[in-house]
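Before we start, here is the structure in question, set down as structure tokens.
Of the protein chains in this complex, one is absent; all others appear in place.
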Amino acid sequence: MRKWSVPAQIAISFVLLLLFLPLFLSQESWPTTARDILAEDAGTQTGAENIVSAIYLGYRAFDTLGETIVLLIALSGTMSVVSLLKRNSEDERTPVSLDFSLEEEKRAHHRLRTHLLEVVTGKIGPIILLFGFYVVMNGHLSPGGGFQGGAIIASGIIFFVLGNPHRREESEIQRTTLHLIESSAFLLFLLAALVPLFITGEVLANPFESKEVYIIALNTFIGLKVGAGISLMCISMIERRNV
Amino acid sequence: MTSRLLLLILFFISLHALIFNPSLMKKIFALNILNSAIVLLFITQGASLGSRAPFTTESPDQMVDPVVQALMLTAIVIGVCVTSFSLALVVHLHSRYGSFDYRHIRKELANDG
Partner (left out) sequence: MLIALASFALLSRDLLSGIIALGAFSLFSAVIFLLSHAPDVAITEAAVGAGLTTIIFVWAIRHTGRDDR
């Protein structure tokens, strides 16, 4: 668009604000029907005490399936664009001081680099992974669940990768392992979504007597998939060589 | 009431930056802030129902609305997906044309043919 002058910009924004104003200023009270019904029935019908987990894994589980697919598509798209970037700029123009870890013989001479990054991240990584698994497994009882625990697991895996002094040699193995974890977790989630179709006739219905098994299984698969996917994307961004 | 007005102002600051700021990175910042502002609006409005967190061990009279929180979880995850993909595209554009300014990129595209 052409370059508007500053008063014209502010005037246009003000007009848009006046258009949206009734939406933000309406005085109607928030409806309470959903909360009353859910507070009584959610525990016995789905087996989860956390009502938010009961909603997105029990009543509206199809939305969770769609969100997992959106995450898969966005992460694979980002990784493909990033690999295109790295193929275009193979001449390594970025300066050495931006690198995350140096080789052993350079480390003694480079004054500004210390071992701080490797020491701290290498020690903290396992603790954060443990916390992430705890959040995933207890998603139906306390605040937590699949997506939250998945983000924490992704941070833990990134810490592991950053704190590894032998990162160059092992990066192929790490990437293949994460790829396998992500794909198998997504396939298991799809399987867990489709198997109730043959047992009771509905997709994503809870087929067990004690309903908590299904919720815990779904939480675990989502957490592993999200964690492995996001950390794979971040690792492919950090590495300088292609793929 | 005042929280709604403040969030309205936040929404329109970021909408203004999204439309009129020439730099592509600032547009991505503005998308992120827009997403967070809408999530804040919904959650603070849902919290007007009560004063306890939504668990079945609490009394149903004082509980906060749980449907809203489940929807906002999805919104946050999709926001991070959109941000990461758009950042990859902007980095690609910058490495090709050398600038974040969309007018500069448009001129270069017209010259390339």
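Per-chain numbering from 1; labels A and B assigned in written order.
Heads up, the rule we're going with is that a contact is a pair of C-beta atoms (placed from the backbone, for glycine too) under 8 Å apart; a residue touches a chain by one contact, two chains touch by 3 or more.
Just so you know, these numbers come straight off a predicted model, no measurement behind them.
Taking every chain of the complex into account, the absent chain touches A, B.
Counting over the whole complex, chain A has residues 50, 52-53, 85, 94, 98, 135, 143-145, 147-148, 151-152, 154-155, 158, 230, 234, 237-238 touching the chain that is not drawn.
Along chain B, the points of touch with the absent chain fall at residues 6, 9-10, 13-14, 17, 21, 23, 25-26, 29-30, 32-33, 36, 39-40, 43-44, 46-47, 50-54, 64, 69, 72-73, 76-77, 80, 83-84, 87, 90-91, 94-95, 99-101.
Just so it is clear, only the chains that are shown with their structure count from here on.
The distance from the centre of chain A to the centre of chain B, each centre being the mean of the chain's C-alpha atoms, comes to 17 Å. Interface of chain B with chain A (complex): residues 4-5, 7-8, 11-12, 15-16, 19-20, 41, 45-46, 48-49, 53-58, 60, 63-67, 69-70, 73-74, 77-78, 81-82, 84-85, 88-89, 91-92, 95-96. Within the complex, the chain A residues that touch chain B are 4, 9-10, 12-13, 16-17, 20-21, 24-25, 29-30, 32, 34-36, 38-40, 42-43, 49-52, 55-56, 60, 63-64, 67, 70-71, 74-75, 77-78, 81-82, 84-85, 88-89, 143, 147, 233.
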